[in-house]
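Left out: one protein chain. Kept in place: all the others.
Note that the chains take the letters A and B in the order they are written out, and that residue 1 is the start of every chain.
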Amino acid sequence: MQLQLENVCKKVGKDFHIRDVNLTLEAGTLNILLGPTLSGKTSLMRLMAGLDQPTSGRVLVNGEDVTGVPVQKRNVAMVYQQFINYPNLTVYENIASPLRIAKTPKDVIAKKVQEMADLLKLGPMLKRSPQELSGGQQQRTALARALVKGAGLVLLDEPLANLDYKLREELREEFPRIFAATGSIFVYATTEPSEALLLGGNTAPLHEGTVTQFGETIKVFRRPQNLITAQIFSDPPLNVLPVTKLNNTMLFKSHVEVPLVGKLPELPDADYTIAFQPNNLSIIRKADSDISVKAKVAVTEITGSESYIHVDVAGLRWVVLAHGIHNIDIDATIEVFLDPSTFYVFDKNHNLVVTPASVSEA
Amino acid sequence: MANITLKEIAHSYTGESENPDDFALKRLDLTWRDGGAYALLGPSGCGKTTLLNIISGLLIPTRGQILFNDQDVTRLSTEQRNIAQIFQFPVIYDTMTVFENLAFPLKNRGRSKKEIEPRVIALAQMLGLENSLHTKAQHLTADLKQKISLGRGLIRQSVNAILFDEPLTVIDPQMKWELRSQLKHLHKKFGFTMIYVTHDQTEALTFADEVVVMYEGKIVQVGTPEELFEKPAHTFVGYFIGSPGMNIVPCELQGRTALVKGQSIDLGTSYASPTSKNVKLGVRPEHLSLNPPGEEGLPVRIVKVDDIGRHKIVKVALDDAIFNVIMPEVAAMTGDMGSLVMSSDHVNIYVDENRVTGGTL
């Protein structure tokens, strides 16, 4: 099946929850809605499912207008952040429930439930009740129930948000395999850029109800067309440097001077925003062309194998992503290094004008 | 303020028992220095909340003692222990203003208005609450509410320790690092002993000078973030810390070499032959690299390449042993062969899941 949204808007009171969304999702694809809380991920999913009707615009399935059709009549399944299972049914009965509602013959149910249980590694748990399972297994059960009816459209609304991070890692790893086994359209909402990158597929970053770009996940990440896409797609926050180009100099106030290398000399004099990923800001000099800037350390977050050093540069908040563990004292002043070849440059309308050299080659 | 000592603490929810399986907390000994920042890290069900409740006085341990300095407080109530606690969900007094909330602990202790006011104002400034002092606390966002509950602990300058029970659970991801940074500043400024319970490695490692990792009711390692990363004392620590965790594969030991799936790996130092058959080799994905096939290294098949932006995670297979490799850039594709290189300084050997060093055993 193919799902198409045409100029879809959803207005509640005077506020647009969704504004002019155009998307075409093909069968067998994984599509990620990426954005912070309240960016419209859930609203958009509800429109796709038919739980809500758009204020204007059309929803098409295989080219046919289904805008007014209620959710019961569509071939849709949904998985939520909370693990929603029938508490008084066994795992087997939970997975079988959508088939029973559809009056599927008994032997077919048994076969399909077994297939799902194998795919989601629930085989040994089939006779237990959901309360006896770990959070990860409960969410697997909910997912199996969604997948078993073979719905053409499966919506997953932050399905991993309530799990411990190790369980999250495990399930995230399995998802692409599970998705590939079914051939439905998957729509997956998440707030975490790293999750989007790990899952692959296509990504639609969302900002205040608008889709800012749509395409293959890694391409959207590497070539964000506008600043907001780049910001949504960066965790920790993207480092931003507002500069003014005038008479062959590029300056941020009087603090940072950016040498005009690569494509920078070709830009007309104007205000620009330079952005670069935290892993391209370093506490060690890697090349002679690196720009050195003095910064004050706000906090160092350590994830186990990497350190996120939050620094303050003349009122700008930057993050350095450093490999290994660096315990730098808070309030210490350190030198950080910027590599101009990794700069994304956005014009004053926040549209991309310069892509880093490494990305343009690729 | 006080040193906190746990002496042979063990706890079973069903009471004293001969069966070690009944104990949610197996026997543990631990000392926390006055003014330190500590974290209790572990997955759900590892006993960390039980331990926290024992420290705060909600639970009396089945066995053992807990000492503040040299005073036995095992049977003292929470109030008598003079500690503060910040909970998972912000606990605030809804009907009071921010000011009244912060002043509440002092008011209850009969302090004069003259003494309370400047202290509350100074603290509110430190916490960034000075602009909302006279609004009702109920209307604030979760992060500000959590600051209020923290403030109620900090306002009493005499507390022995401040306990945190997963305090950032309900905070927006974007706000978390700001609160972490503020917490570190406050710790530096006040010098209270702080104990932070969490299942999130980033939170524990960011906050603490020393992290206590718990697993199945036992303490498996106490160490600095560096130690937990470089030299995990238990395979669980290796797996739990780091994303992805440590690669842990079964091996055989022969003096200076480890045999993994018939391939030998030089260990740099020699190990005594182990008493158990359960021997494993652990190495971090960050300490592995991949060479083109034919070059020096273990012959591996590439199972999967994940590009997560800042680096790539390559999953390789040596026979049926799987390794994750983290590389900044990699040309190889799924299905290719490659040579896996590991440096002997970063290889850890585990016998019965516990780390052993060369020359011992």
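One rule holds for everything that comes next: a residue touches a chain if its C-beta (ideal position, glycine included) is under 8 Å from a C-beta of that chain, and two chains touch if they have at least 3 such contacts.
Criterion: contacts and distances are computed from a predicted model.
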One chain isn't displayed here; going by UniProt, is it "ATP synthase subunit b", "Cell shape-determining protein MreC", "Glycerol transport system permease protein" or "Molybdopterin-dependent oxidoreductase"? "Glycerol transport system permease protein"
Among A:69, A:316 or A:353, the residue in touch with the chain that has been omitted: A:69
The one of B:84, B:279, B:302 or B:351 in touch with the missing chain is B:84
Specify the residue from the set B:104, B:229 or B:271 that touches the hidden chain. B:104
Residue positions on subunit B contacting the omitted chain are 56, 58, 77-79, 83-85, 87-89, 91, 93-97, 104-105, 108-109, 135-136, 138-139, 149, 152-153
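Basically, only the chains that are shown with their structure count from here on.
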Provide the residue numbers of subunit A that touch subunit B in the complex, in ascending order. 36-37, 164-166, 169, 191, 193-194, 197-198, 200, 218, 221, 235-237, 277-279, 298-305, 308, 310, 321, 323-325, 327, 330
Taking the complex as given, what residues does subunit B use to touch subunit A? 43-44, 172-174, 177, 180-181, 184-185, 188, 199-202, 205-206, 224-226, 228-229, 239-245, 284-286, 306-311, 326
